[in-house]
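Here the complex is missing a single protein chain, while all its other protein chains stay put.
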């Protein structure tokens, strides 16, 4: 089984999914990420799915789970780079990913998280 | 098959439906729109149905699909210009268009979207 | 009385236009025109998608007291509907629709009749009266 690497950039964690995800990989990624948020005190998680060709209900649920879990650990999650065909397919599948924030690309995702961090810091 | 044009105005996309929509046109419009949101980084989509004389369940579902899909791509959708007779008919048909924002006309729709953009910008 | 084939998505659009014309001739209000045209759109799509294609007839009618109306008949020789109450249930679909076509149409018209035989086909007849 492949493992998805988690990169630390400042106080953000970046997960860039470059492989065809199997269910076990998804489960392990969620656990790894929870560990890393706690260990690093990261304030944000960016999941980059630019390279992801399909999101089925199992993978889609991962985004919601990661978003909820990181919120509990005081970090915000944003999913970036969703392909247009993936977005349409998710909607037809019936998965709306409520509670998951999205941005068009990595840059916009980082902006979103830094704004959120500022406003919750009250600074 | 006719194709519905998509206009870019600032960071908004405007879809003005001027033809009697057939099902294929609807499917293609959804896909075109997803592509354009990603290509342009648009933050909002306005669907102008001032000229639309009937909305049946297939067309009504398009509004919901576009709204959900654009949310996944980080854009807000608003449907403007619904005729009173269309609104009444939709309700009797059993279609409530939950999750679809509406405004009376183009101007009000643009105001609605610019307010939303500001508040998510935190500015 | 006008008849038209329902064998493509294009035909669905054409039938909406025929029904609009009839509804105007029957002097229906804008709301009633919208309702009968919307009903026609649902039933035409059903005849095409579920019934594998068929024909539509659009007829101007008048009742005993001279009230004008529009009667629509959609006939196909498709698979028929095995469970009518189920098909009329709001939200139920055997395919990928919203399951609002039959239940919704019924609310949009004044008279609604569904005749179907498994393996033979389906005929839906609806009438709406001008007020």
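For reference, chains read A, B and C in written order, and residue numbers begin at 1 within each chain.
We take it that a contact is a pair of C-beta atoms (placed from the backbone, for glycine too) under 8 Å apart; a residue touches a chain by one contact, two chains touch by 3 or more.
If you're wondering where the values come from, they're calculated on a predicted model, not measured in any experiment.
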**Q.** Hidden partner chain, touching residue among A:15, A:29, A:42 or A:55
**A.** A:55
Q: Identify the residues of subunit C touching the omitted chain, counting contacts across the whole complex.
A: 95-96
Q: Would you write out the residues of subunit A that touch the absent chain, in ascending order?
A: 20-24, 53-58, 60-61, 83-86, 88-89, 92-95
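Quick note on the criterion: only the chains that are shown with their structure count from here on.
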(Q) So with touch defined the way it is at the top, what topology do the chains form here? Options are line, ring, star, complete, other. (A) line
(Q) With centres defined from CA atoms, tell me which chain sits nearest the overall protein centre. (A) B
Q | Approximate Å spacing (C-alpha centroids) for the pair subunit A, subunit B | A | 27
Q. What whole-number Å value describes the gap between the mean CA coordinates of subunit A and subunit C?
A. 47
